[in-house]
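Single-structure report; data block below.
Of the protein chains in this complex, one is absent; all others appear in place.
On to subunit A.
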């Protein structure tokens, strides 16, 4: 919602509209001013200062000393933030790209191999003579040479948005391997543009120069002339199910005729099942295809990989709060289910962070270990410290002195605790992998400050860090608060208890790699690993000695007992780690600098809910307008309410069809009751002219009421909340929305 603070000092909205412009379908409002784009406009400087440096959550909005760089440094500061955002986001973006590329690498290589094999098969049908090759019509030999090699890529996504990027990447991959590649989308296969549309798009992509004619022989001569002869032509269609079947059929039939001259290899995305081509294409077309199946990774695999790379491992330093993480998980799981939208949500969170948190610019220099020239400006630096010491998390932790030293100390502590946190989360994730624990879910638990405080404020004393892992440190699972609350963390620890010794050994080895940065844990792991080695050695020796003489039962029992002890030790180690090292970011002082917390603004930006919100606007207009006249009414409708608001409130009393006559009458009676209260209203109006209006004859002017009714109905029609009378029901409008 809009802050009211700035309302006082601003002028009424200018209305640049002229009658001509209003009725032009479109017009140029203004051309860019000659100033460089790096500078920001002067029009809003006055208000910007306040906004820039005062997130609405903070109480000290009005404090003038929070404002940064009063004299002219403001614009530069805004650009600093923009720069910082660009650095951080491009880091995140490229990380995501790398992750997705790695995930797809195997399938992509497989596809490339198949493309090469298919190409040599086509070649094996024989080289064309010069004469054959230059004729402007296809070569037909036998049926087998009319087959079109077709890769069907199962995307396992119900939504094809995520695959757009995958197919783009696939195209790039094949291009880098020397293939000629064109990406077509289902929009190229519409009945309206027909086969000519796809051809034009192909010619565009292969020949680069725009052409008017869409003729396949142009493509053939391009292929012949460019010395392209040793490489296949790959055409990728992202989603076969969204294509127009008849156009796709024509496309396949045509290219199968030409396949000797243009060795086209098709790759088509399939989102549902492998039956899809059969449902879309007639059998004579299907006969021309020589299909081969490929399968992409599942969305949840990709999701986990992205979460790991971007939010758990050290990537950009940007992090999100527990509430934001939970919101984003729910958004992914319940609402949208596409990686694309999840990344978009992350980007909105990131840009909002930089737009609202003044100190976010530190992220660029501090966590990415890059130049800190933004911080060289003394004035800026001072203002930033001032702001930092006002952060709630700083005050809460009562850090004592407020100087540069303590600020730097806090930041490095934050960095350290973050490193520890990510180490433990990754260890838990490794442990839980066998149980298919999703990292996104685990992340939500690991970020939860409530769980952490229940951990630390529990009855347990902190384990002495020099202490070795001993059975005496084993806390029974049931008593541990984190174990009661954190379901997944608990599950992961339990998994450690249950692992067979060989897998446990592997897991501990993996932990050893992960914990390199935390000496204490690393040391304990080494100790534990050596114990396992020792016992392994002993048990195998025992095995050999025992096997010939005694029945196995007793020695087996021993081994089991011993390995259980190791499991127990490992489990208590991870418990220790969770308790002592997994401090959620929100528990650190100054975390506001790196951590985006404002879940409400993120939600508003991501999920516009016009259906609900526009209705609420109308039903509760007085809350938004904040007028003195309408708000005191409670639930009864006051005549001073906005006309459309009155009318929509009245509409709630009707069924799915509203009788216009009745609606009008109730509107009229509502509005006319204002006459009795007219005096009261006029007292509030400072303008004498208005008072005069009120003093005019009390008789309600019928025309004016009818006009107001008409206007309100029109406005409801614009919002789509009612439908106009039909010929069948000329006296009724239809309600469209029922409930919010």
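Annotations
Keep this in mind: a residue touches a chain if its C-beta (ideal position, glycine included) is under 8 Å from a C-beta of that chain, and two chains touch if they have at least 3 such contacts; residues count from 1.
Just so we're on the same page, contacts and distances are computed from a predicted model.
Selecting from "NADH-ubiquinone oxidoreductase chain 4L", "Origin of replication complex subunit 2", "GATOR2 complex protein WDR24" or "AP complex subunit beta", the unshown chain of this assembly corresponds to "Origin of replication complex subunit 2" (UniProt protein name).
If you put the hidden chain back, the residue from A:183, A:448 or A:621 that touches it is A:621.
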